[in-house]
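Just dropping this structure here.
Of the protein chains in this complex, one is absent; all others appear in place.
And then chain A:
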Amino acid sequence: MHTATIFIELGGIVLALGVLGALALRAGISPIPLYLLAGLAFGKGGILPLATSEDFVAVGAELGVVLLLLTLGLEYNADELVASLRGNARGGLVDLVLNAAPGAVVALLLGWGPVAAVAMAGVTYATSSGITAKVLSDLGWIGNRETPVVLSLLVFEDLTMAMYLPILTAILAGVSLAGGAVTVAIALGAVSVVLVAALRFGRFIEAFVASPNSEVLLLKVVGLALAVAGVAQQLQVSAAVGAFLVGIALSGELAHEARALLMPLRDLFAAVFFVFFGLQTDPGSILPMAGIAAVLAVVSMVTKLATGAYAARRAGVARAGQARAGIALIPRGEFNIVIAGLAVAAGAHPDLGPLAAGYVLILAAFGPLAARLVQPLITLVARRA
């Protein structure tokens, strides 16, 4: 009887997501904001609160985070990461400083304390590489001269995330200052060890995982990612980073194949993750935060535009391209919610979840739209000049 209810509820949720996804596709926007809205509607205080399947959805959401970061790691190989770090450190640092600051400042102004400030810094910092990649591809910007700059910034951000997430997890664990320092040190040590191992011994891991049979490959990759994620969690490094590092360790043909196999699985559980975040957030609590979220979103747009312009100009790209680079960097999405999710789960500040939800809702929806709307304008201006 119980299983039946869970199935009906889950089926309803997933089906609703499918319909919403189709709508988003037609409107040419990212489905992420719609998934969040669905979560808000199904959650406590929503129109149609669900109760029985919440445990399952919670585990599904965790899986979603692991799969999101695993597939992200699979996109890059270690050489690209190193090359990107070397060539774009300056642009990457400008990105970090300009875009982490608004979140941190707002959290401090609201009096949420330093822990929430670190979390909010992450929420405003990271561009959604998923949405941005889609914008670049949809608008035919992949061949553009500013695109390598944008992609390098995304790689830089993802690497920064690998360092940031364990630090955040340690801080959120709320240990004393000395204890916190030790936890952070352990976390960073673990990340470095795995990163070096991935760089130097990646091929052994690949040899272990490789299989001509897609079923075996899928099981091995998911199994390895989950196991490493679990161990990482135990070490306070956060499961997400563990999965990311497994993805980095795998490269070449194997990584493509694994990515192709994982995509549908990731799409399913990532959608569940967005719903879960929405479920946990009371829609009523977003409204008081809406004003702040909107201001923060506008500030973030300006800082990302500045970041893109700076990095593109360094690469010798003209005005129009600089503007496009900035616009491409605006979307926020999965990782900002991952970070907010971690903070909420650790009980950072009750208003952090709603603020992050509102903020991501605006930028995930508006980023791709802005790019689409502004494209003809930029072209016109470039033609005049």
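Here is the rule we go by: contacts are C-beta pairs under 8 Å (C-beta built on N, C-alpha and C of every residue); 3 or more make two chains touch, one makes a residue touch a chain; residues count from 1.
Quick note on the criterion: contacts and distances are computed from a predicted model.
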Exercise. Out of "NADH:ubiquinone oxidoreductase subunit M", "DNA-binding transcriptional ArsR family regulator", "ABC transporter, permease protein" or "TrkA domain protein", flag the one the UniProt entry gives for the chain missing from this complex.
Key: "TrkA domain protein"
Quiz item: Touching the left-out chain: which of A:Ala24, A:Leu69, A:Val155 or A:Ala309?
Solution: A:Val155
Quiz prompt | Touching the absent chain when the full complex is considered, from A:Ser30, A:Ser84 or A:Thr124 | solution = A:Ser84
Exercise. Check the options A:Ser30, A:Thr127 or A:Thr147 and report the residue that touches the missing chain.
Key: A:Thr147
Self-check item: From A:Glu62, A:Glu75 or A:Glu334, residue that would touch the chain that is not displayed
Solution: A:Glu75
Quiz item: What residue numbers in chain A mark contact with the hidden partner chain?
Solution: 75-76, 80, 83-84, 129, 133, 140-148, 151-152, 154-155, 256, 317-318, 320-321, 324, 378-379, 382-383, 385
